[in-house]
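The block underneath contains the structure these notes are about, expressed in structure tokens.
Yeah, one chain of the complex is gone here, protein chain that is, but the others are all in their spots.
Moving on to chain A:
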Amino acid sequence: MKTGILAFGLSAATVMAGPALADKLDDIIASGKLRCAVVLDFPPMGSRDADNNPVGFDVDYCNDLAAALGVTAEIVETTFPERIPALMSGNVDVAVASTSDTLERAKTVGFSIPYYAFENAVVTSEKAGLTGWEDMKGKTVGATAGTYEAIWLEGKVKEWGEGEFRPYQNQADVFLALSQGQLDATVSTMEVAEANVKSGNFPGISIADKAPMVPDYVALITLREEYGLINYMDLFINQQVRTGRYAELYKKWVGDGEPANLSIPGVYR
């Protein structure tokens, strides 16, 4: 009898508490599926292989996160500007899409701790022949719309008060314009710059210099109020570094060398 009441009470509690407390983390586990927004024209972070399957650092990272949650991963291709609509409309649960963690954006979405950090490179066309980043002053420069480096570069052009800034819709158009000589220089992450210079798709471009920006820390994002999921992602990123998986993925997609340090000396978080 007593156990009966207890069982009833417990099940009643579950029924009542269940829907009220279920957050995104519970929803993902319950649905058995983690949907990640990934940008797939951003090698080596995201791209498609010869068979048109999504591959890259971000794709593997999403798969790892899904494995940790015990669910299957589903990669949803988005462009940089589409990441937020995809999240907000509930088409994806998280975005593993090299999202720079600016304070302005944190007013709108919820950021995890950084999972990667980019160095940015200045890429120039042979015709323009820039040798250092200062040479960009007064030139026609461009970058991929909606990215951290585009925001930085546009700010620089405004600060210099001369030259022109052009935000192209995707990385491929930026390098096409650069290769045609429509742009004199662009700023893009070192990894992307190297991959594109090496690919040979865009003749006449080369890396001129490092861009003098603070490292571009990128984080996973989800809805601002999903603390449960954000907490989980923080711990997950910590574990990725702790277990050496971060270094392993770096080696696989970026190459030899040290992956960037994700902690900042002298401050928490």
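As a working rule, contacts are C-beta pairs under 8 Å (C-beta built on N, C-alpha and C of every residue); 3 or more make two chains touch, one makes a residue touch a chain; residues count from 1.
Operating definition for what follows: contacts and distances are computed from a predicted model.
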### Identity of the absent chain, which is to be given by its UniProt protein name, from "Inner membrane amino-acid ABC transporter permease protein YecS", "2-oxoisovalerate dehydrogenase subunit alpha", "Hydrogenase" or "2-hydroxy-3-oxopropionate reductase"
"Inner membrane amino-acid ABC transporter permease protein YecS"
### Message
For the chain not shown, which residue from A:55, A:130 or A:223 touches it across the whole complex?
### Response
A:223
### Summary
Among A:57, A:133 or A:165, contact with the omitted chain is made only by A:165
### Summary
Among A:66, A:136, A:177 or A:195, contact with the omitted chain is made only by A:177
#### Entry: Option touching the unshown chain, where A:25, A:113 or A:145 are the choices
A:145
### Message
On chain A, where is the contact patch with the chain that was removed from view?
### Response
80-81, 84-85, 88-90, 102, 104-105, 107-109, 142, 145-147, 150-151, 154, 164-169, 173, 176-177, 180-182, 223
